[in-house]
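Missing here: one protein chain of the complex. Every other protein chain is in place.
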Amino acid sequence: MTDMTTTYVNLAPSRAEKFRQRVLPMILFALALAVIPLFGPSRTTLTLMNHMGINIVFALSFNMLLGRAGMLSFGHAVYLGLGGYFCVHVMNWIAAGSGIWGAVPVFSMPAFGFAAGALAGAVIGWPSCRRAGTPFAMISLGVAELVAAAGFMFDSLFGGEMGISADRMGGHEFLGLTLGPLEDVYWYIAFWTFVGVVGMYAFTRTPLGKLSEATRDNPERVEFVGYNPQRVRYLVFIFAGAFAGLAGGMSAVQDEIFTPENLSLVPSGAILIAAYVGGIRYFTGPIMGAIVMTYMGSNLSDYTAGWLLYLGLMFVGVVMFVPDGIAGVVYGTWDIISGGKFREVAGSWAIRLLGLALMAVSTITLVEVAFRWSDGYGEVFEPFGLALHHGSLLTWIVVVVPFALGALLLRQAARAENEVTT
Amino acid sequence: MTGEALQLIDLKKSFGPAKIIQGVNLQIEKGERHAIIGPNGAGKSTLFNLISGRFLPTSGEIWLNGDKISGKKPFEINRMGLSRSFQVSNIFTNMTVRENVRCGVLYSMGYGYSFWRNIGNLREVSEKTAAILEDVGLIDKAHLPATLLPYADQRTLEIAITIAGGAEVILLDEPTAGMSHSETDRAVALIEKASHGKTLLIVEHDMGVVFNLADRISVLVYGEIIATGTPEEIRGDPKVREAYLGEEVEEGVPA
Amino acid sequence: MRSTRTAVLAAAVSAIAVTAAHADTIKMAFIDPLSGAMASSGEPALQSFMLAAEHINANGGVNGDDIEIVPYDNKVSPKESLVQLQKAIDSGARYILQGNGSSVASAIIEAVSKHNARNPGEEVLFFNYAAVTPAFTNEACSFWHFRFDAHTDMKMNAITDWVAKRDDIKKVYIIGQDYVHGEAVAAAAVAQLKEKRPDIEIVGNELHPLAKVKDFTPYVQKIISSGADAVITGNWGQDMTLLVKAAADAGQKIPYLTFYGGSNGAVAALGEGAIDTLYQVSEGVTNLDASPEQYAMIEEYKQRFPQYDYYYDRAFTTLEMFDAAAEKAGSVEPIAVAKAMEGLEVQAAYGPATMRAEDHQLQQNLFVTTVAKDQKYGVDNTDLGWRLVDGGAISAEAASTPTTCKMERPE
Partner (left out) sequence: METVVFALLNGVIYGLLLFMLSSGLTLIFSMMGVLNFAHASFYMLGAYFAYTLMEGSNFWIALFIAPVLVGLAGMVVERYGLRKVHARGHVAELLFTFGLAYLIDEVVKIFWGRTAVNYKVPELLDFPLFTLYGAQYPAYRIFILLVAILMLVALWYLLRRTRAGLIIQAALTHPHMVGHLGHNVPMIFMMVFGAGCALAGLAGVIGGNYFITDPAMAVQMGPIVFVVVVVGGLGSLEGAFIAAMLIGLLQTSAVSINASLADIFGFLGLAGTSEVGGITIASMAPMLPFLLLVLVLMVRPTGLMGDREV
């Protein structure tokens, strides 16, 4: 028994390692959340960050399915929507102040969203989790279509097209937060984002969380170690629904309105893209994806009419060339730098960056010129004082030459890196 | 009948018109090490799949420790104390070696679908996992992702997952297939140690391993058991020599 | 959108040069879809507002200040609209322009009311130019919201007025999308027809799911079997075009009275099948009699934005009324402008327009028109254009409906 204990100590990470790997990132995350308001962000920034917080929780909950359990869902917004709708109703009950509702703080909304999301997951997951793989993906699509249609049919629950709105200041103060000013809402979102992130991280450390990964890798083998993979998927699905509902509760307070559009395939597709671009194989991937995509979704459209095309290109590019997403790139880079191999790869990296930049120049020029040509207002794309008209030779030089050059450089960089690794 | 760990009664399995298992009767005593041999295509893997619940029998019954298990699902059978390995390594590829074994340990230790416990704090689970890794000799590679293991180690891990749950009846499907001589010797030693005091049913092509390990041997040909007995009896059985061993002697390797 | 902005601004540079004395600009945030499929509704509206602003600025501006229309793309998402709204407010916009989608409008009305309550002294006004849910100027009315388009019930009033005049219409079929808007249209049609022409039989009243039907032939078959003389529908988008197309394919030549027949691309999609089948009710079409200035404006629009047609006349009315209100109030502060706007009357292109004080609903003439060949102005770059039908001019008084609005006004 004694040597067993010693091996046990050897195997498990040491206290210091545990602290460095698990606790420290959480402390840093909490610190970052706490420090942000010191910079005096504008209300626009606060609104954007609040939406980032909501999307971080939402993307992580989506990744409980796709990244952790191998279940591709095209309808995850259903659970955020149902959780959020429930919270909006609860907020209205609070504002009406009847019965015990008057005592419930609006601050606790995400807990209600969590419960509603779990319930929705339990009900809808029962039929849909009996299948995995493509049938599951298709069922999720079908269910999403049905729920979104129901959203328009049942006015008393979903408020029809106009949706249902509520007032976040309807309840009494909690922790000194009236939830009126956006600064208050920021603290609320920060708190619940932290709870959501820690909660979902903790989930990966439970037996069920581990089994969900095992089921993703090899559902058949799971059966032969005593687990029912359908049950594993179903339970994970309920939790994913619950955390999506938590995000719904956060959203209900931030935006104070829910519309049937929140249940539709559009937000489901958006969160799929965010999680994937962030990197579904890493716990932090969807967090990065949510931050980047929320920012781009709200701000890219200020700069170009082609933002949807850019997002699409980016998504396809990630699927094709960077399957581990932003997180994969970040951690890969970090590994190389911390492994002291930076010098070896610096050359090929520089080539690669240059290649990417050239490709970007070419793509952006093509897209911008194409959009202006398509609009037909005779407007000309004028970066850096260059007049790039769709008919001019210069434009096509700016499109073709950097593209060819960039492709060449990227190929060379790939070859160089192959040599380093082999 | 009390001493029987596993009992197959007139077991049949057909895929469409093809009758793969045609009426198998077999009793395996508790603590017995039983090997099944036979040419390729005789239905050995199908038999394993029937016993472990992966396939449903067309007719016939299977009893485990006095309970009927035919018709039950694999995970139910596993929980009743029967565990199996696979011919082709069937492990959790994206997890580490330690996590692989831990998945095998969890259910039997009562942590089922628990989502309120931190797996790192489950001391018994960690100890049991470490003990198994130590036993099978993978302790040094505990933190490697399973995909990065060399082939023989993956086979070992396969066995480790199979025995991790502490099942009383263990089914091993060609555990040494594709291993070198020294690797095979190590695997046999491991199997002997791991199956100590347990009931073992093994399918194996390596006759050295079979005759070394088994208390009794059954010969399966075209879905039927043509002989069962001690290694000596089987060696001397003319039917077996004709149907199986003879072939092998002439052609070297079973076709 | 950006390209649009620069396109208009390029021309506006000269105007600014002339009126360089104007130091201040009044920012108006245009929050509507400017990318994706719905951009075809947002873009022409943005262009209309920009053109209108350009003309006002060229004529001396609003109390000497210039209007600047700043576009924000909301992707027709209510949530995204709230992000863009915050962005707009922070960038100094005190006036919000929006119209596409009652869900977005409802979100903005709510958000603006809350913002104004939580940030006194920083009030924002919402000019709604196209979201037509009646509730916005009835039970859900708000002091901070002004609507420049006739709402569903008013448009239905115009339709039923016209139907009432047509003695040959004895049977009416009502079909709509299965959500609040479709239900409201159906309810209004039934109630108004019963009152104006009790002898008319409603031979069908049917809802179908929103944007899910691909083949309307079975619906049209039901309509034909019912023997209807006219069809009333609140459908928009594909649901409207596909419905009318299926009717045209079946050789049906009865009026399909729509709210959104004038949307971009509808006539192009239907081709000649639209003639005398597709009807719409609106605050004006280009082929109505108008002043030479109006014709000049229509032509300038078409020349500048060849992809679209002059459609959003109410955009011009909106800014004209804002200009007049600011002048009357002597200020461009939202509260003062809002109060000045109440009860204000301006002369719009196709008749007088009055902002009713009690509910902030613009009262204006409405016109029932249909598609015909060889008109002065075609649409969708075809030779088909809108023509006023007999008895199709409905006065503002006739189109008006009472309101249930109980407005809370700031001191």
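Each chain gets a letter, A, B and C, in the order it is written, and its residues are counted from 1.
The rule we apply is simple: a contact is a pair of C-beta atoms (placed from the backbone, for glycine too) under 8 Å apart; a residue touches a chain by one contact, two chains touch by 3 or more.
Just so it is clear, the structure is predicted and the values come from calculations on it, not from any experiment.
Looking at the complete complex, one finds that the omitted chain is in touch with A, C.
Annotation: of C:A58, C:A117, C:A164 or C:V213, C:V213 touches the absent chain (contact as defined above). Between the chain not shown and the residues C:T25, C:S40 or C:Q375, the one that touches is C:S40. Only one of A:Q21, A:S42, A:T333 or A:S374 touches the chain withheld from this view, namely A:S374. Screening A:L33, A:A120, A:V143 or A:M200 against the full complex identifies A:V143 as the residue touching the chain left out.
Note on the undisplayed chain: of the listed residues A:L308, A:A327, A:V380 or A:A413, the one touching it is A:L308. Listed for chain C, the residues touching the missing chain in the whole complex are 37, 39-40, 43, 178, 206-209, 211-215, 217-222, 224-225, 237-238, 241-242, 245, 249-252, 264-266, 268-269, 271, 307, 380, 382.
Mapped onto chain A, the footprint of the missing chain covers residues 66, 70, 72, 127-128, 130-131, 133-135, 137-139, 141-143, 145-146, 149, 153-156, 265, 269, 272-273, 276, 306, 308-309, 311-313, 315-316, 319-321, 323, 370-371, 373-374.
One rule holds for everything that comes next: only the chains that are shown with their structure count from here on.
If you draw each protein chain as a dot and join the dots that touch, you get a simple line with two loose ends. Centrality by Cα centroid goes to chain A. In whole angstrom, the spacing between the mean C-alpha positions of chain B and chain C is 74. Contacts with at least two other chains are made by no residue of chain A. Counting only residues that touch two or more partner chains, chain B has none.
Every residue of chain A that touches chain C in the complex is listed here, in rising order: 42-44, 47-48, 51, 149, 152-153, 155, 160-163, 165, 167, 169, 180-182, 251, 255-257, 259-262, 266, 297-298, 301-308, 371-372, 375-379. Looking at the complex, you find that chain B touches chain A at residues 52-54, 73-75, 78-79, 83-84, 86, 90-95, 98-99, 102-104, 106-108, 111-120, 122-123, 126-127, 129-131, 133-134, 139, 142, 161-162, 164-165.
Chain C makes touch with chain A in their complex at residues 1-4, 6-7, 10, 34-36, 39, 72-73, 75-80, 82-84, 86-87, 89-91, 101-103, 106-107, 110-111, 114, 118, 133, 135, 178-181, 183, 209-210, 212, 304-307.
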